[in-house]
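Every protein chain of the complex appears in place save one, which is left out.
On to chain A.
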Amino acid sequence: MSDTLVVLALLLVAVAATGAALTRDPARQAVVLALLGLSLTVLFTVLQAPDVALSQLGVGTAVTPLLILLAVRKVRRFGRREPDRDEEE
């Protein structure tokens, strides 16, 4: 039973990781990366490593995608340089 779960979690990670590598748009990629983080969390939990799973959940699913999204937003704003800069927020 637990072996089946491990195999399922591994497959989930492989699918999510391939998806993250194949996504070209950085903003979408951040979301797929969060899903990859979530599937890694599932894998670590199934492998009975709750400490690592918690770290993965915090860093891989929340903080890293957020940093990427913020960086993308900054780059896009910076690249535009139109007078509509005050339209945001």
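Remarks
The rule is short, and it goes like this: a contact is a pair of C-beta atoms (placed from the backbone, for glycine too) under 8 Å apart; a residue touches a chain by one contact, two chains touch by 3 or more; residues count from 1.
In this text, contacts and distances are computed from a predicted model.
Missing from the rendering is one chain, named in UniProt as "Sodium:proton antiporter" (options: "Sodium:proton antiporter", "Chemotaxis protein CheA", "Glycolate oxidase subunit GlcD" or "Amino acid ABC transporter permease"). Residues of chain A that touch the chain left out of view are 2-3, 6, 47, 50-51, 53-55, 58-59, 62-63, 66-67, 70-71, 73-74, 77-78, 81, 85-86, 88-89.
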